[in-house]
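Note sheet for the following structure.
A single protein chain has been removed from this complex, and every other one stays in its place.
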Amino acid sequence: MKAAPFDYVVPDSIEAAVSHLAEGAGDAVVLAGGQTLMPLLALRMAQPGVVVDINRIRELSGVSRLDGATRIGAITRQAEVLTDPTIAAHAPAIAQAVRFVGHHQTRNRGTVGGSISLGEPAAELPCTALTLGARIEARSTRGTRQIAAEDFYLGPYSNALEPDELVTALHFPDLPAGTITVVHEIARRPGDFALVGLICALTVEGGAFSRARIGWFGMGPTPLRSPQAEQALVGQSLGDVDLTEIGRLAASETDPLDDHHATAAYRRTVGARVFRRAVSQALEARKAA
Amino acid sequence: MTEMTHAARFVGQRIARKEDRRLLTGNGSYTDDVVVPGMLFAAFVRSPIACGKITRFDAEAARALPGVHAVYAADDLRTLDIKFLQLYSSPTATPPHLWPLADGRVVYVGDPIAIVVAESRALAEDGAGLVEVDYESEDPVVTLDQAKALAKAVHPELGAKPADEVSTPDDPGMAEVFANAAHVVTGTIRHQRQAHSPMETRAVLAQPKGSGELTVWVSCQSPHMAARYLSMAFSLPAHSIRVISKDVGGAFGLKVQLWREETAAVAAALILGKPVKWIEDRLENLISANQAREQEMTVKLALDADARLLAADLEYHSNIGAFPHGIGANGLGMMMFPGPYKLPRIAFKAKAYYSNTVGEAAYRGPWMIESLARETMLDVAARQIGIDPLELRRRNLITKADQPFNMVTGPVLNWVTPTETLDLAVQKIDVAAFRKEQAAARAEGRYLGLGFAVYVEPTTMAMGGVLSTEAAQVQVEPTGKVTAVLSTHSQGHGTETTMAQVIADSLGVPFDDVTVLEDDSSRGGFGAGAGGSRQAVAGGGAAMRATAILKDKIKAIAAHMLNASAEAVEIENGMVTVAGAAEMTTPLAQIAATAYFETERLPPGMEPGLSAQYRYRPPPIVFSNASHACVCEVDRDTGVVKILRWVASEDCGVMINPAVVEGQIAGGVVQGIGGVMMEEIHYDEMGNPTAATFKDYLIPTISDVPEIEYCHLITPADNEGGYKGVGEGGAIIGPPTMVNAVADALAPFGVRCLDLPLTPPKLLALMDAAEGI
Partner (left out) sequence: MSEHRIELKVDGQPVVKTVEARTTLGDFLRDECGRTGVHLGCEHGVCGACTVIVDGKAVRSCLMLAVQANGVEVTTAQGLAAADGTLSPVQQAMQDEHALQCGFCTPGVVMTLTALTAGGARPTEAELRGALSGHLCRCTGYQGIIRAARKLSGANA
């Protein structure tokens, strides 16, 4: 399994990188962590003419605060997310999700930007972006723009980026006070593709849900939300809420496929149960805290 | 049996392995680590369709690519008259036409059509990508059900019939036994296809020399077997071939037989007159390396009112793909079905079928269906009859008093301890306490399960042919150190260590003074090496006999030199001693130096030097046995299974190195867990494999395994040393233990779990359906 031949460039600035992408005219791919691209190259499923390595672009690294959001540079390693103090303080849900991503060894190289832009349907970070309402900052020779996560994922491994656009950072807006986050997945083995993945951001005020975001991964061609279930939750009091029913409603809004590992029916059934279990555990933990 | 004249100092100890140092420091020598001058690299063009004719083949662009030295298809290899050995074929089977490269037709996805030889593997793959092939595609025969239908011939020259069949003669009385039986229990066990997945894939480097010699490094299970195969396959004199195989990264039966790609690579080297290396990548390994275990067995058991077995009627089918290493309908599986139980009557019909999938290779305990089917159906029977599965077993298991015991199928069981190992396992689990815990958990909606399985294992497999013997040459060097060349071979088995333990004890020298060599067909005598759980018995026996001869010689020399009687001479810790005369103590090195260099001091007429060899014929079968138990929990919401405990209560006779024994058991058990819970080679309707990488073919990780608890009994048979085989056992007894644990957990749902693998979706569907969800 050796890659087909390609040219390799390693720009040291964003300008240089997007120039390469513009010149590449669709035959250039971005190399970030490489944990997904390298296997595709080895299997010759991807045969780009040019590989643009962005790992030496300093401006693409680092975690900072900007306009009430946590800004995560695209090449921030997944492993860094687990220990970064800004993320711990302002967006701990991202670290919660990263714990499920791949393995220790892949997290040392894999990046936040790489995972989010790849949009693997069964991956944690794209769903985290969607559920937490992140914005994807992208640059090209034509300038910079921010794309809302809900507009970003078009299909499996297909996103709203132009072929010559580079993801430069992810912006995660602060969640309202009183928000609990839930990250849970069912996988065959740790680090495997999720059979069923759930990420929720549920805001509780005065003993009732005031805001709900329910997101799934492994449950459709892209990460997706359950807007009906979200609406049904809002206004429900913690004491009265029927998580079994909400879970069923939420799972019914997903669009899973049959594949080698599980059927669509399994995913919906288990999705509903995972919702009930994970959310009630999170609410219990909140009570105890 | 040769007696050891003093207590074993090394045999029985968990001695650190000699192999470990080089392997831990990354200094192993696997086939891909070998580099020879002018080495070229091979890649294959493979069929993307499962069945059809090749209508056009154009390698012009590939051959023109700079760095590509050759592209050979089937016809290009015909300058060599290549014959394929098949080690295991049943005498009644007719093999299909077999050539290293697809010969006009392709019969499975991945079928190698051409070999591209280039200056690097990357270039060879570039070249392979430029080869143009057109096909006329035909509908493939893929699944076992399709194969059974025999609607078309997978190999046209053989016609549409089973690859092989074996059955018992008609037994007209059988129907009456079933008709009159108090209990009749029926079930069908289905086992999915698995891939051996050794961490080192197949690998070969063939270096022809201008002198007509051929050196081949290959990842194999015996350098001697590989050399013999090459000699016969290519009609080359045996002495002209040297096979070197120092470190092998696991094999499990896949590498017993050099197969098509390895043969094609050697052929390419011979035609080119240049060294050619082929390292299988993982994609190739999961798509085109031979596979195993795709089979089903329908079992009918008749029991009397006391739950005593009266008869078993078996129907067995297996899908052995297009080009199996050996063609057979698993007669051994049928023969072993009674296991350690008193089963008075049996009938079976077994058939194997070809299909347009990768061919079968023996995989760790290839006959394991017998224990899987028997042990799971005994539990089904127990539930149906309404008695404890343990009680059902106790009423039918053989005990010491029953031995020697003639199995109804022929083999004689002796020196086995199934009842005793079961007792130990039951004790260790504390079944009564578990049942309480299980009941409490059920009340909370949690499903714990406990499964047992008991089996006997036919080891050694020295029934005849190449498997009949193993050889040992043991030599005391003039330095006093001991060098042994054995026909054993390790792909992780640790024989460099275990055989050294045996020799050190048998001779009376320090373990560190013994070096075992087994990596080179140009030294030592022929042997089959690894396979059939035979090396402790056959290799150990050869080592002991050769060492005994050597020891007698040393004693005779010492007696002569020291003016003592041979009976008074001992060898302990590398020193030769004379009873009652401490001042006569002499280092073995001195005796050895005399034997080689001061030959006038030897007893008159004695051959100088200090080496001996022995070719040992072990008993054809030596039975070991075990009982395993597993505690698991099945998550009601998701069908995910967690293994909580595993007990392996075993008896493999004298253990040379208990750590090695436990390692073999553990490795087999975890492979068995993989087979029951998660591994599946699957093809779509067009015969495309869907699990072609490790992302889809799931093998157990550290998170999937229990910490295994062991009980050991030691009941020797009558072979040299009292050793018994154990290598395959975990993979035979593991699966039914696991299945029975899951089935016990799911007992409240009244469902059967006999359709492997028991994936979370499958188990959830069973539970939900039972509750009408």
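Going in written order, the chains are labelled A and B, and every chain counts its residues from 1.
Convention: contacts are C-beta pairs under 8 Å (C-beta built on N, C-alpha and C of every residue); 3 or more make two chains touch, one makes a residue touch a chain.
All values derive from a computational prediction rather than experimental measurement.
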Among B:D111, B:E200 or B:E420, residue touching the chain not depicted: B:E200
Candidates A:V18, A:A79, A:M219 or A:L233 - the one touching the absent chain: A:A79
Interface residues of chain B (partner: the chain not displayed): 14, 16-17, 19-30, 32-33, 122, 197-201, 247-250, 252, 281-283, 490-494, 659-660, 662-663, 666-671, 693-695, 699-703, 705, 707-708, 730
Residues of chain A (touch criterion as defined above) contacting the omitted chain: 1-10, 31, 34-35, 38-39, 41-43, 51, 53, 55, 79, 102-106, 108-109, 189-191
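The rule is simple: only the chains that are shown with their structure count from here on.
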Computed distance of Cα centres, chain B from chain A, in Å: 44
Partner chain B, residues of chain A touching it in the complex: 1-5, 39, 43-44, 186, 188-190, 192-193, 195-196, 260-263, 265-266, 269-270, 273-274, 277
Chain A partner contacts - residues on chain B that touch it in the complex: 120-122, 125-126, 129, 281-283, 637-640, 678, 680, 682, 690-691, 693, 695-696, 698, 700-701, 703-704, 759-761, 764-765, 768, 773
